[in-house]
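My structure is below; once you've seen it, I'll send some questions.
What follows is chain A.
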Amino acid sequence: GCGEQKKEEAPKAESAVAGKTLRLAIDADPVSLDPHVQLSGGMLQYSHMVFDPLVRWTKDMKFEPRLAESWEQVDPTTLRFHLRKGVTFHSGNPFTAKDVAWTLARLKQAIDYKGLYEPFGEPVIVDDHTIDIKTVRPYGLTLNMCTYIFPMDSAFYTGTDDKGLPKDANVKTEYSFANGNESGTGPFMVTSYEPGQKWVLKRFPNYWDKDTGNVSEIVLTPITEDATRVAALLAGDVDWIMPVPPQDYARIRATEKVKLITMPGTRVITFQMNVNRVEAFKDKRVREAFVRAVNNVGIVQTIMKGDATPAFQNSPQGYAGHIADLAPLYDLEKAKQLMKDAGYEQGFTVSMIAPNNRYVNDEKIAQAVAAMLAKINVKVELRTMPKAQFWDEFDAQVADVQMIGWHADTEDSANYIEYLNACPNKETGWGQYNSANYCNAKVDELVLAAGGETDMAKRAAMLQEAERMLYDDFAFIPLHWQMLSWAASNKVANAEEIINVMDFPYFGDLNME
Partner candidate 1 sequence: MQFIKRFANSYLLFSFLRDPVAVTSFTVLLILGVASFAAPLIAPYSPYDMHTIELLDSEKPPVWQPGGDTRFVLGTDTQGRDMFSTMLYGMRVSILIGFGAVALQAAMGIIVGLLAGYRGGRIDSVLMRMADVQLSFSTYMVAIFFGALFQATFGMGAYADLAVPMLIVVIGFAEWPQYARTVRASVLAEKRKEYVEAAKVIGLSPTRIMWRHILPNTLTPVLVISTVQVANAIMSEAALSFIGLGMPVHKPSLGSLIKAGFDYIFSGSWWITIFPGIALVVLILSINLLGDWLRDFLNPKLYKG
Partner candidate 2 sequence: MRETLVSIQNVSKHFDISGGLLDQLSLSGGRLTRTRTLVRAVNSVSFDIRSGETLSVVGESGCGKSTLGRTVLGIYPPTDGTIHYRGRRIDNLPPKGWLPYRTRMQMVFQDPYASLNPRMPVRKILEEPVRFHNRGIKDNEVKDRVADVMLQVGVDPDWADRFPHEFSGGQRQRISIARALVVDPEFIVADEPIAALDVSIQAQILNLLMDAQESRGLTYLFISHDLSVVRHISTRVAVMYLGTLCELAPVKELFDNPRHPYTRALLSAIPRLGNKGFEHVRLKGEIPTPINLPEGCVFHGRCPKVHERCIKEVPIPVDHGGGVFVACHAAEEGLV
Partner candidate 3 sequence: MDNKNILSVRDLSVNFRLRHGDLPAVRNVSFDLAQGERLGLVGESGAGKSVTGFSILGLVSKPGYIAGGQVLFQGVDLASMSQEQLRDIRGNRISMIFQDPMMTLNPVLTIGTQMVETLMAHRRITRRDAEIIALDKLRKVHISSPERRLKQYPHELSGGMRQRIVIAIALLTEPALIIADEPTTALDVTIQAEIMDLLLHLCRAERMGLILITHDLAVVSQVTERIAVMYAGTIVEMGKTADIIGYPSHPYTRGLLAALPQSANGRRLNQIPGSMPSLRSIPSGCAFQNRCSSCEEVCRGSVPILEPKQKGCLAACHLLD
């Protein structure tokens, strides 16, 4: 029975005594306490709260030392890190180079990461606080990848749990020790969590970085419904929401007690025109006509409410491959002319698919594009579907025109092209999401070469050239880079400082009034 009622300490009451509580609402919560279980935005957000990476991105895409105090390139395949001293894990264990090596080894086993860490070799522990990270070949993105190395407490995760299962097991779908327990060095410790419902994270008292944020507790609630999430903020039930649906930007901006922070993001939204399915797409003029028929600036202005950046290429600003001076392409008259030239004045019918709950306004964008294509007499049979069903269909290339959004896990231009525009190749895995079946050997060559280039300037030039080729060849229909958005109550003091283009706010640095 319920004879003994154990009253759980009320979070609100407690926080009044101990310090500041940040009530955080996210569209989806982290799926696990194990940072390696999945590579996703949510997990990275979590990792930055509970763990610390060796280095991390600053707001302007520079590297900032965290657990690594400094680093130097020893040789083209070796990067030496000097680790911070006196850091302890949540378990109380001290942090050493061994933990870094252990974590890297685990990353190389993790399904979601093994591809990314494929260029990495065995690290060499120099001493307790020095480690050499090796790559098997010269690799331009070693530091980028080190932002994903969140050292885990190797002692804590070694051995077997009370079920007799190994503690270090990385399991996606079932119970594992790491899924339910954490020991990182990060600013917060998970004190309770109910997946999909509520997380409570408390400040780690022995956190090494003393002069930083003042949030003593984070209560994280996933709220999937956009409108409800916004309502919760407006009603003062939460302090911080992310993401913010674009349609509510105006309202939040207009509301006194809350503020909206936006930032051009790096996820590009595009449509791919499948040349294998539609003969006409092999004709560059038709592709051009499609691209020119789509008023992506208009879409940004109306559907996205101006809160997105129109794109004409994959790479966003700040990325190596970004070309600053690409001209807008929308030109309906020219598009019509091109269709006529190509012999398709009467147009034709294409099928199109898009998800309806994956990207910001994905369904509406697809509809708008369909309406725009109608103007060049292309009849679009549009189908939208939940993301759960979308990817299978996307992979099967069921439609002539398919929407895809992409964010580079490596925060680098090459990643876009490798996945979206490279010639599909089962062995290398390139062009895995190239449902256009667009293939331009020159582009592939350039990107491949850039991968081995450690001179950053040269590398950038190569990537830019590849991007320009795609632009000139009308390889895909670019739309925009999604805006990243957060909204917070005015209690939050330095919200602008902790956010970044990767969409993992550094809540450890947050200050609240």
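As a selection rule, all candidates are chains of the complex that A comes from, given by their letters.
Observations, loosely collected:
Everything that follows uses one rule, which is that a residue touches a chain if its C-beta (ideal position, glycine included) is under 8 Å from a C-beta of that chain, and two chains touch if they have at least 3 such contacts; residues count from 1.
Only a predicted model underlies this, so the values are computations on that prediction, with no experimental measurement involved.
Every option in 1, 2 or 3 comes from this complex, but the candidate touching chain A is 1.
Within the complex formed with candidate 1, the chain A residues making contact are 226-227, 230-231, 234, 245, 247-251, 295, 298-299, 301-303, 351, 353, 356-357, 363-364, 367-368, 370-375, 379-386, 389, 393, 398.
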